[in-house]
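Notes to accompany the following structure.
The complex appears here without one of its protein chains, the remainder shown in place.
Right after this comes chain A.
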């Protein structure tokens, strides 16, 4: 799941300052789960835009903003899109990009795209993967230091953690503490002694 957060409404209004006849495209997958682009948020966006003096021609909620088949498939769901002079996509950056490939109009995204994550037991898990294309998560018991350590260290923690909390964010557990606990639980502490080579970034 792609983790997004909604841009402040004032920022969206500023993006749309020279635009009108707006058509809103939501996303019924990740953004809906995160309440940044599901039906309630799309309706709220339309209401606030109208209140701010903008004309919203219509909206649509495709299954996923990032897997649009064609302009016609959007128009089938709501032909008002044909009257639009710009599009506001309430999805992740990938959703905005996908919609832009089928609509020849100015396009805007209402969200900030933060990371690849998920949920577990109702708890949001952000920064689970940076999609580096050179996956070594198996060497860390299923926790990725590349994504969860701000320094992306592969051979152990930096010297900055205090009481198991990260140097960069004192509210966040040092992932190396979590990796240690995890490897201990599955009886694989031997993995901590492996010397890991640098990542091959160039081959992504």
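One rule holds in what follows: a contact is a pair of C-beta atoms (placed from the backbone, for glycine too) under 8 Å apart; a residue touches a chain by one contact, two chains touch by 3 or more; residues count from 1.
Throughout what follows, contacts and distances are computed from a predicted model.
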Chain not displayed: protein name in its UniProt record ("Succinate--CoA ligase [ADP-forming] subunit beta", "5,10-methylenetetrahydrofolate reductase", "NADH-quinone oxidoreductase subunit NuoH" or "Aminotransferase"): "5,10-methylenetetrahydrofolate reductase"
Absent chain, residues of chain A that touch it: 150-162, 167-168, 176-177, 180, 192-193, 195-199, 201
